[in-house]
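Only one protein chain is missing from this complex, and each of the others stays in its spot.
Chain lettering (A, B and C) follows the sequence in which the chains are written, and residue indices restart at 1 in each chain.
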Amino acid sequence: MTDLLGNDLNLQYELLGPEIALVITAALVLFADAFRRELKIGQSAIPAISILGLVVALLLSLLWIDENKDFARLVTIDNFTTFFRVLFIAVTVVVIIGSHEYIERRVSHLGEFYSLLLLSTVGAMLMAGARDLLTAYLAIEVMSFSLYILVSLAKSDTRSGEASLKYVLLGGVASAMLLYGLSFLYGVGGSTQYTEIAAALSDGTSTLELPLLLGLALIIAGLGFKASAVPFHMWTPDAYEGAPIPITAYLSATSKAATFALLLRWFAGPLLPAIDSWQWMISVLAVLTMVIGNLVALQQSNIKRLLAYSSIGQVGFMLMAIVTISDQTGSALLLHLSGYIITNLAVFMGVIAFYNRTGREEIVAFRGLAQTNPYLALVITAGLFSLAGMPLLAGFLTKFILFQSVVSGGYTWLVVTALLASTVSLYYYLQVIRQMYMYQPEGDASRWRLSPTGYLATGAMLVGVVWVGVYAAPFYTAADRAIAPLFT
Amino acid sequence: MIDRLPLPAQFDRLIIVGGVAVGLVMTPILFVLLALLIGDQITAAELVFWLAFTVIVAGASGTVLLNNIVHAALSLIATLLGVAAVYLLLATEFIALVQILVYGGGVVILLIFGLMMTNAQDDPVVTDGSQKPFAAIVGVLLAGVFLAAVIDAEWGSETMTVVPFRDFGARLFRDFIVPVIIVGVLLDIALSGAIVNARASRIEDVDADETTSEASS
Amino acid sequence: MIPIENFLILSSLLFAMGLYGVLARRSAILILMSIELMLAAVSINFIAFATYLDGEAFSGLVFALFVITVAAAEVGLALGIVLRLFRERRTAYVDAADSLKW
Partner (left out) sequence: MGIDLVGMEDVWILPAIPFAVFILVSFFGRLIPRNGDFIAVLGMALVVLLVGLVLVDFQGAFHDEVFAPIAGANTYSFDWIDIGDGFFVIEFSTYVDAVTMVMLPVVSFVSLMVLVYSIGYMKGEARYGWYFAALSFFVAAMLLLVISGNLLQLYLAWEGVGLASYLLIGFYWERQSAAEAAKKAFITTRIGDVGLLIGIILLWRVTGTFDIQEIIHAAEEGVFGQTYLTVAMLFLFAGAAGKSAQFPFHVWLPDAMEGPTPVSALIHAATMVVAGVYLVARMLPVYDEVLIARDVVLYVGLITALMAATMGLVATDIKRVLAFSTVSQLGFMFAALGVGALTAAMFHLFTHAFFKSLLFLGSGSVIHATEQQEVGELGGLRKKMPITALTFTIGSLALAGIPVFAGFWSKDEILHDLQHYGPFAAYVILAVTAALTAIYTTRLVLLTFFGKPKNEQAYEHAHESPPIMTGPLVILAVLALVVGFITYQGVGESLGFVGGIGELVYLPHHGPHVFKLDIAFAAVATATAVVGVAIGIMYWWGDARRAIAAQSWAPELHQLLVRRYYLDELYQGVINHVVLGAAAVVAWFDKRVVNETGVDGSTQFVGFLGYRFKFLQTGRIPHYVLGMALGVAALAVVAIGTT
């Protein structure tokens, strides 16, 4: 089939198999929840259905390894897409397994919760796969809309609604900015297709330079919001704090990774010819982000806010890879992103298990955890040390490779700043670790255990943190193969 | 719900006063433009454009400046109708139609419902944030930057391409099938989001009796 | 023939005014209205570029159509959340939502 302009249109719906599977699962979940009494199924059936759907989607996405096809010139299915599909599905699976107890007790609207989680994953997957501005924009909104709602779903917690309001209003402004920028990009590039924009921009745009710059500034602002780069980060701590913790974890993993997938696609694709125009913008944002994120984190007393600021700081590091974009930095970024997600999920799964038991999220509440639950303390410690970049844990190796590639991209000063910023970070991670190991527990000091699924999720993440830290080569190979289609 | 809607009398007054005000502003502009048209200074299309321009800018100003929230909402309607007129000038009837249907028939009604449900008819006068001066500075600054960029650029082609309805439909449902599907999902998400949050209070009441699971079905 | 700049100038003004509204207003609903203004500016831009520059491909038109749709959905979604805020705090002023800070 051809489109109106005579281009070939490939309408192979199998290419979108994972997305379709997830959408169907989401619908099934809603249905099952609505008719739970009629169908005589228990609450745990809903996460089970979700996971089943996710596994099916995972298998379907693995079908397309090493393929390079596009669907109707709108979505590309290449290794990059597959990498992110697998990543997002894995994150969602871990979040569901690790937090279904939390969700059952502290989240209202179970059916909506799980179905939105799945749909948000669909949005993230499409963000990674889009090859057209329109698809990309709609994918962003699918993910964001789901997250706006998910943030608001914490049961009987007024912070939740407030966080959601902030997120949705600021998100609306940010997408308006992004869209306005995209409209200029469309005006300059003359198309919404990535490939054609790239061609148009590399042909030279001297007469349209100002609109292009304007568009870039607006696009960077809009995406900076999604990635929570300073000064577009202010929603992050509030939304993280107000959201149910699984959603906080999900925000810090999938939402961030999807934004970086998009950033990679755009800045290595259509916007690459204009690199001189945006390089300094991103590097300024990167420096601001890593410095402010890490500094403000020092002052936090709530673990979720602390992790929010720490994730802002991490975004600063990742933005460096966009500044010096190349296949090396790209694969280093993918590796770091995976390592970061595993690490962050390890911490969050630990925090969720802790919250399930105690219902508290202040840092001082972690006092004496090493005595009441040494295993959980170990998991959280490993995660925090990895975030701080201690060797033999994921954080060190992936960060080191990332910094390495940025240095070889010629931005040594950025890396020096990043190293200094990450020294500061050790200070606040250590605060949490000290609470766990160097104080007596308050109140009940008896030992307690996690639920089996809690052990499963935290254990898997712990193994992941150490595995990536010790032997990252397979991950890097995957990242390397994933980034290749962007640079050919 | 019904008792929360504004009284017809209030609307009457609003429409009369607003109509007079709009008329007073628009008439001289219309006369000037007509004079220009007759004097062959501008084409008829340009006349419509400038009229729409005036409506849009005035309406937008009203939306962001008026202190009475209902007036602001009505200004928004005027603005969006003006925007629809601009779409017509750009030879895209279909989108103009969508604009009127979606905005006039949906969004604005929704917004006004929102206003009514948040006590706007009891106290329609809203206060603005205290960072208004900063807002003005930033707004002017950005407008300046935008205008500079837009005017500086040489956009090239000055011919309009008129798109037939048929092509538009064909393209939408064949070339852009994926976005159409995604937007369906998106609307579903928005719907469930609106329901979840708007319905929450009832659920919360039931929650108090520890029977959440049954209530949410 | 109206030059394309005219439409772009219009949209620039509209966008800036919308942004001003977002910054200056306190009522969540008025902020939403201001966002609608910004999105209208976006649509004007897309359509102007599509008709003047993109010719036969006109994907900007489709883009504008979806922007309108998404804007409508966003209003619905956001209003639900605003209503929730109103229920919890008896006000639709956004600065009432300040329990999450520093």
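The criterion applied here is as follows: contacts are C-beta pairs under 8 Å (C-beta built on N, C-alpha and C of every residue); 3 or more make two chains touch, one makes a residue touch a chain.
Every value quoted in this text rests on a predicted model; they were computed, and no experiment measured them.
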item: Visible chains that the absent chain touches, using the contact criterion stated earlier; value: A, B, C
item: Selected residue (touches chain absent from view) among A:116, A:170 or A:188; value: A:170
item: Given C:57, C:81 or C:94, the one touching the chain that is not displayed; value: C:94
item: Chain not shown: contacting residue from C:13, C:31 or C:75; value: C:31
item: Candidates A:328, A:373 or A:386 - the one touching the absent chain; value: A:328
item: Hidden partner chain, residues of chain C it touches; value: 19, 22-26, 31, 93-98, 100-102
item: For chain B, the residues touching the chain missing from this view; value: 127, 129-135, 138, 141-142, 145, 148-149
item: For chain A, residues in touch with the removed chain; value: 165-166, 169-170, 173-174, 177, 209-210, 213-214, 216-218, 220-221, 224-225, 231-232, 234-235, 238, 277, 281, 284, 292, 295-296, 298-299, 328, 331, 390-392, 396-397, 400-401, 403-405, 407-408, 412, 415-416, 419-420, 422-424, 426-427, 430, 434, 437-440, 471-473, 476-477, 480
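We take it that only the chains that are shown with their structure count from here on.
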item: Whole-Å separation of chain centres (CA-atom averages), chain A against chain B; value: 33
item: Touching two or more other chains - residue numbers and ranges from chain A; value: 4, 134, 138, 141, 145, 148-149, 152, 161, 164, 184, 187
item: Two or more partner chains touched - positions in chain B; value: 146, 150, 155-156, 171, 176, 179, 183, 186, 189-190, 193, 196-197, 200
item: Touch list for chain C against partner chain A, complex; value: 15, 18-19, 22, 28, 31-32, 35, 38-39, 41-42, 45-46, 49-50, 53-54, 56-57, 59-60, 62-63, 66-67, 70, 73-74, 77-78, 81-82, 84-85, 88-89, 94, 97, 99-102
item: Contact set on chain A toward chain B in their complex; value: 1, 3-4, 9, 11, 16, 23, 30, 33-37, 43, 71-75, 108-112, 115-116, 119, 122, 126, 134-135, 138-139, 141-142, 145-146, 148-149, 152-153, 155-156, 161, 164, 184, 187, 207-211, 213-214
item: Sites on chain C touched by chain B in the complex; value: 1-10, 12-21, 23-27, 29-30, 32-34, 36-37, 40, 43-44, 47-48, 50-56, 58-59, 61-62, 64-66, 68-77, 79-84, 86-87, 91-93, 95
